[in-house]
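Only a single protein chain was left out; the remaining protein chains are all shown in position.
Chain nomenclature is as follows: A and B, assigned in order of appearance, with residue numbering initiated at 1 for each chain independently.
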Amino acid sequence: MSEAADAEGIAYKREHPARAALRRLFHHRLFVTGLILFGIIAGIAAAAPWIAGVDPQRLSMRNKFLPPGETWLFGTDNFGRSLWSRVVWGAQLSMVIGASVVALNAVFGTLIGAAAGYFRRLDNALMRVNDALMAFPAILLAIAVTSVLGPSTLNVILALSIVYIPRTARIVRSSVIVLREMEYVQAAVAAGAGHWRILRHHILPNAMAPMIVQLSFLFAYAVLSEATLSFLGVGAVPPTPTWGNIMAEGRDFMREAPWIITIPGVALMITVMGLNLLGDGLRDVLDPRLRIQQ
Amino acid sequence: MKRLSLASTLAVAAMALPAGPLLAAPFTCPSRGGDIVFGQEANVNSLDQHTSSTISTRNIAMNMYESLMTRDENNRPILELAESMEESGDGLTYTFRLRRGITFHNGKPMTSADVAASFNRYNRIGLQRSTLDNVAGWDTPDPHTFVIRMKQVQPTFIEALSSFSVPIVIIPSEHENDERQQLRTVGTGPFRLMEFVPGSHARLGRFEGYQPNTAFEQRTGFGGYRVACVDTVTFRIVTEASARVAGLETGALQAVEDVPTRSLEGLRRNSAITILPLQNWWIQIALPNTAIPPTNNLAFRRAVQAALGMEDIMDAATDGNFRLNVGFQYPNQPSYTDAGKETYNINDQARARALLRESGYRNEPITILTNRDYPPMYNSALVMQQQLRAIGINASLRVVDWPTSVQMSQRVNSDEWHFFHTGWGTQPALGALATMQFLVAPNAAYHPRDDRDDPDVLAAWNAMNNERSPEARQAAFATMQRLVLERAYAFPFGALTKVQAVRSNVQGFVPFRIPRFSNVWIQR
Partner (left out) sequence: MIGVAARRSLSAIPVLLIVSLISFGLMRLIPGDPAAAIAGVAATPAQIEQLRRDLGLDQPFHMQLLEYYGGLARGDLGRSLLLGKGVFAATMERLPVTIGLSLYALVFTLLIGIASGIVAALRQNSIIDQAAMMFAMIGISVPNFFLGLLMIILFAVHLGWLPSGGYVPFSQDPAGWLASTTMPAFSLALLQAGLLARITRSSMLEVLRQDYIRTARAKGLPQRQVILKHALANALIPIVTVVGIIVSLLLSGAVVTEALFSLPGMGQLLTQAVLSRDYPMVQGGLLLVTTFLVLVNITVDVLYALLDPRVRYE
């Protein structure tokens, strides 16, 4: 992403910033740790069809509540379903949901943020709606939206996007406002460049860095929020094996079969931690100014 | 039946119900004092027993309120605040003589004016006020007499009046105009309300001015001879099953409801804890949508019926705590019948496949509607889906929340679902009449096209209501059950057991449809 952004008309920077940034990233200890943690989960998610083994939805009432062991790597749940299979497919769903929320945020957050920051006339209206959406406690808004749309994986993605796009838009907007007043932008305006051209070539590429940092944290929030929503019973429809669903179903058995909630819980934690470390690394390298505010 | 000979029939034309002299000694508390904390599963929003149909409200409120009539341990109607009830020869008036010396928790003596006020409030906002549809009015000829005048004869009136679904509890007349859900909690029962924090707990204390009903010697059902032995009972909302079990083990809770099966093994080994299964808590059931194809096709529904294996379904629904049960009543009830038992638990894939071929099913997608708010409904739907898939039905689950599933299921001619999972609890316990009303319009549970009854089923229902002799009415019920099962208008899976448990020093606690804390004491 940053390469694509940098490739286009950043004449005012001196060297190959993309390559320099990448080199610095891979020397950043936290970033590399995060990349490994996240990479493991993402790898498992991608390989799910091959490594999951049995169908995650297959019931086997005779095999219920088997503890982790040789035949059942992660044990079985109250329906005798393989927890390994469910957690692996759950990883895939978490990745899909996280990535989709990030993608939607990247597109709509940028559009709204750029529009608000660049066109002053739109700013007030857009930001008031933005403020209103941000004023709701995030989880309650997500619960209300999923209740409206009905529980499904797609609707969880939409709900989380509605919750988080205003936050992304706000960050993009503040970058755009600063950039709009820059001399080189004013010069382009004076030279008669169109709004679209100015936004595309002069403003957005330079607003990318804080955006990328924000999106990596957003991925973590999205994964976490999806699990929370499913845990509360308003997320993806059971028996869809999301981590939150598995934990919600294991809740009644946490005394006798604690593995049902701990295994997906730990997987969730690893994912979120990996993403947070990635985000820290990206922030240190791409956008040192943000170090304090975040 | 020595004092109230209503039996299960209620066909007696005129009844005098005198309270005869007592020979045996009534219940006395082996020990008095102490506090009980009960871990309740579901949240309570209001203690207004007139306007709330939830089980969680009844759990608490029925320890504080009483009615003219209620039900005994075997679900027969009994007198509670009345000492006698007389039905006139023409069946058009019911005269209740009220028991003397009854006072409300606020110290006011109860008179017929309070009973009339309670009926007025119930008639205005009571949730089951259709009970009074055939009632012309009520009179209070004197402070101890209450007369109900009927518009027309209704042989089932006393059965309805004594129902504990949304009972007409007696409140002081000054509370007649309390708004819906806002009833001030003052009754005549053995316990009075000390503190109620919605979402958290309700604390009840012994009502020192309570007058036990001397027509009985023991507690029975919702009524009988009741004494508060303990000082206080706190109903604490503990939604997590594990937390209820942990609380019971540590002694933070003295009694709990709904113990998960997985915890039973450990609890059984614990001598400080007594496990009390409450059998026949509800009937786990799935209902077909017969308004749309292919579930409007009898052969298809029979194929489904043949495919169902009730052990697996009930095992998943209840995590092992169930009894297989044919039909809509339980074996301990006088109305129980196994009519139509050939349709139950067939579990024969070959036969199911043959029926499926016969039905001309062409792999149309089948939607099983269920919810996650009530795990037994979700779990049974999951297993049913698997069993239908096993015979080649393209079944998928549609999981929504409870209010949405009810709304979807009640839409006439809905094409959104084919099978709806629910549970019938209170009505089967109230009897055949209360249960079978589910299977007639309006809102017939098998959802016939345009909500138009199957005439044979409707005829059986009318016979259940109008036949003169109790035997004929019971026979009509058996016919109706057989018709419903043979035409696959309902798939009752079995009876769910709800496990309650107490600390072993809590004595006299017998599982019932509400946790009853009268005649319960703490052993020292």
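By our rule, a contact is a pair of C-beta atoms (placed from the backbone, for glycine too) under 8 Å apart; a residue touches a chain by one contact, two chains touch by 3 or more.
Values in this document were obtained by computation on a predicted structure and should not be read as measured data.
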(request) Using the touch definition up top, pick the residue from B:Asn120, B:Gln410 or B:Asn465 that touches the left-out chain. (result) B:Gln410
(message) Going by the contact rule already stated, which one of B:Pro198, B:Pro331 or B:Gly360 would touch the omitted chain in the full complex?
(response) B:Pro198
(request) Write down which of A:Pro56, A:Gly75 or A:Gly265 is the residue touching the left-out chain. (result) A:Gly265
(request) Among B:Asn74, B:Asn413, B:Asn443 or B:Ser504, choose the residue that contacts the chain missing from this document, as touch is defined above. (result) B:Asn443
(request) May I ask you to list the residues on chain A that touch the chain which is not drawn? (result) 128-129, 131-133, 135-140, 143-145, 147-148, 150, 220, 224, 227-228, 231-232, 234, 247, 251, 254-255, 258, 261-262, 265, 268-269, 272-273, 276-277, 291-294
(message) Suppose we count only contacts with the excluded chain; which residues of chain B make the list?
(response) 43, 45-46, 48, 51-56, 58, 125, 127-130, 165-166, 179-182, 197-201, 236-240, 242-243, 246-247, 249-250, 252, 373-374, 400-404, 406-408, 410, 422-423, 425-427, 437-438, 442-443
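Just so we're on the same page, only the chains that are shown with their structure count from here on.
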(message) Taking the mean of the CA coordinates per chain, how far is chain A from chain B in Å?
(response) 47
(request) Within their complex, state which residues of chain B touch chain A. (result) 240-242, 245-246, 260, 262-263, 266, 312, 315-316, 319, 372-373, 375, 378-379, 382-383, 386, 397, 399-401, 404
(message) Could you list, by residue number, the parts of chain A that touch chain B in their complex?
(response) 59, 61, 65, 78-79, 147, 150-151, 233-234, 237-239, 251-257
